[in-house]
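Complex shown without one protein chain; remaining protein chains in place.
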Amino acid sequence: MDTLNIPYVVDTFFLLFASVLIILMVPGFAMLEAGLVRTKNVVAVLTGNVMLYAITSFIFLLWGFNVMFGGNGFFLSGVVADGYSLYAYFFFQMAFVSKTVSIMSGGVSERIRIVPFMIFAVLMSGFIYPIVGNTIWGGGFLKEVHDLAGSTVIHSVGGWALLAGILVLGARRGRYGKEGQVRAIPASNIPLVTLGGMLLWIGWFGFNGGSAFHIATKDAADLVGLIIVNTNTAGLAGAISAAFIVYFQYKKLDITMILNGALGGLVAITAGADVVGLWEPIIIGAIGGALVIFAIPVFDKLQIDDPVGALSVHLVNGIWGTLAVALFADFSLLTQLKGIILTGLFTFPLSYVLFVIIKKVVGLRSDEEHEYVGLDLEECGLEGYPEFVKSKV
Amino acid sequence: MDTLNIPYVVDTFFLLFASVLIILMVPGFAMLEAGLVRTKNVVAVLTGNVMLYAITSFIFLLWGFNVMFGGNGFFLSGVVADGYSLYAYFFFQMAFVSKTVSIMSGGVSERIRIVPFMIFAVLMSGFIYPIVGNTIWGGGFLKEVHDLAGSTVIHSVGGWALLAGILVLGARRGRYGKEGQVRAIPASNIPLVTLGGMLLWIGWFGFNGGSAFHIATKDAADLVGLIIVNTNTAGLAGAISAAFIVYFQYKKLDITMILNGALGGLVAITAGADVVGLWEPIIIGAIGGALVIFAIPVFDKLQIDDPVGALSVHLVNGIWGTLAVALFADFSLLTQLKGIILTGLFTFPLSYVLFVIIKKVVGLRSDEEHEYVGLDLEECGLEGYPEFVKSKV
Partner (left out) sequence: MDTLNIPYVVDTFFLLFASVLIILMVPGFAMLEAGLVRTKNVVAVLTGNVMLYAITSFIFLLWGFNVMFGGNGFFLSGVVADGYSLYAYFFFQMAFVSKTVSIMSGGVSERIRIVPFMIFAVLMSGFIYPIVGNTIWGGGFLKEVHDLAGSTVIHSVGGWALLAGILVLGARRGRYGKEGQVRAIPASNIPLVTLGGMLLWIGWFGFNGGSAFHIATKDAADLVGLIIVNTNTAGLAGAISAAFIVYFQYKKLDITMILNGALGGLVAITAGADVVGLWEPIIIGAIGGALVIFAIPVFDKLQIDDPVGALSVHLVNGIWGTLAVALFADFSLLTQLKGIILTGLFTFPLSYVLFVIIKKVVGLRSDEEHEYVGLDLEECGLEGYPEFVKSKV
């Protein structure tokens, strides 16, 4: 028996376990977004989510992982894993990468065509994300920024790219009236939204917990336990704070807002779940949930049309979570700010330019007629629920 | 390398794994119940389930865990974990607490308002459940009762409180005719019911398996294996026995009854999965499934209106499972009975009084008009499936 390798084994097993939880977020995002859009665009959103996972994982296997973690060439070569299987390390990191684009997928939904979005996904997973990731997690010049599981590296990056995408795409036709009125477009399937939200919440335990990378010493096991508890606490604080706010505003418990509040809290704790105690995540998460509720109408006021509230969840809270590390633990506010700002300055303009180029070269947006009847038939040749009679939307 | 801590590490990892499975039961209950109610009440049920998880976990973090396991003050302080991370121990126990109220949520659905139910959830997770739990699992005066994962502590407690809630609330309008006829109200979404039922079944492996608390010795690993196999066996025996009974009664394989039968079997094995061999769970589970099928019409005869059959699943089988420990393994029937009866005598009247007080102070039940059009718009401001044309129900 090679006892000496037990920590290697246990850490490898732990990373594989965490990876599987993260991959549960693929159906999580798919269900959340499919439930939030209208029935006529459900298939396009689902197809996007599945293809995003396939394509970004593929690119990351080919070269993205190597770019991000100092390898050479392709297929993991030259990357060194720190006391666990390189395959498990790759799998864990690969599970992250589709999230940067899944984050965007709901926000650009109901008008983006799938193929151009997939082209962006290739660029994101092959270049933008590995480059940002390298500077913070790969030992690059922002390695002092404390970002446990990616409030900045994952969520802000996805959020900035989404903002660029929405600006290039424009709003859905009919979303904003001539005098700037916002036309409400209700979510089409609330059970799917709930299922998706809860799968994301559960996946987050792997996301943040796994980012400790080690569990095989007493201290490491305690740290993983703390991270997972704190992750959950911030999620529930986000849900409760969002629930209070919407209840006092409208006397209604809007579950889409409550779940977005929970997700906001989860994004917010993602940078610092390992460096705060048990009560701080209550504050961090509650502010995260509140930020979602307050940010959504602001984006609408600016006519930045985000059908699922992804900017408020991921961009706003990615920034808040990265700052919170400095406010609630002993880290430099300046360093955290530097991470936030430089990441934005790199990701947003680059994404904007890439979206403009994609738009010029292959087109980005569905035409008016297909947007009106829904993208599903044009893009996928299928309807989401062909047998159910639909009311006019 | 600190080899000596490997069991600590492995047990911590194991508890975290089990906890994640249990938290899968949150979407499990949500989907099951959302599928069993009518479309007009789907959002209220989903919102309740998500908020229940958030609120009860929060209370348990604040003080419930401390009350239950002999801590002092708040936030885990003073609780001692037995050879694994305190955070993992808390997380595992926290994963249990929302179940006591999730159990109730389907049974009071289609007429309870969300906010008063949440008030009850606070009282349940902050007082009733930790007190009962302390007497049996926390070293209190019922510590001789053998109840592995809570046939009594979780399922009966939730069941008694549900019975109290239903009696205070009353039946759904139109459910019982003037001559006591029962009007059938069909489940609205069978795929959701199936998904939810299977997620609960899978979550149960963590529920019961994790209740061994240790896996890091050969004997402990065998015990966990046995518990998980037995849990599954009782579930399938419950499903098969329910299927046989409904098939011989009606020549129809009613999946809602089959899944409730499986859940009945799972509840029944929850007290004793660790102390019986491989064949006993077949009997225990089959009787559990049969009890569900026979109990459902009895409650209806008594005009106790339980839209999802939760009393038959959780209360009846919570009692049966606790008794079965004495019948199939070497435990005192008297002690088991004492646990069952004292738990009921504590939980039922207290819950009844609390529901009456909540009803007086803030109201409990939706008014007639909102019950007729469905709770979703009034309580949540949303419809579950706004685009699908509905037939009259």
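Quick notes on this structure:
A and B are the chain letters, set down in written order, and residue numbers restart from 1 in every chain.
Rule of thumb we're sticking to: contacts are C-beta pairs under 8 Å (C-beta built on N, C-alpha and C of every residue); 3 or more make two chains touch, one makes a residue touch a chain.
None of the values given here were measured: they were computed from a predicted structure.
Only one of B:167, B:198 or B:377 touches the absent chain when the whole complex is considered: B:198.
In the complete complex, the residue from B:97, B:259, B:276 or B:340 that touches the missing chain is B:259.
Taking the whole complex into account, chain B touches the unshown chain at residues 3-4, 6-7, 10, 13-14, 17, 21, 38-39, 186-191, 194-195, 197-199, 201-202, 205, 209, 215-218, 220-222, 224-226, 228-229, 232-233, 235-237, 239-240, 243, 247, 250, 252-256, 258-259, 262, 278-279, 282, 385, 388-391, 393. With the whole complex as reference, residues 1-3, 5-6, 8-10, 12-13, 16-17, 19-20, 23-24, 26-27, 30-31, 34-35, 42-43, 46-47, 49-51, 53-55, 57-58, 61, 75-76, 84-88, 90-91, 94, 114-115, 189, 192, 195, 379-389 of chain A touch the missing chain.
Rule of thumb we're sticking to: only the chains that are shown with their structure count from here on.
Fitting chain A to chain B on C-alpha positions gives a rotation angle of 120 degrees, to the nearest 5.
Our note on geometry: chain A versus chain B, Cα centroid distance of 32 Å, whole angstroms.
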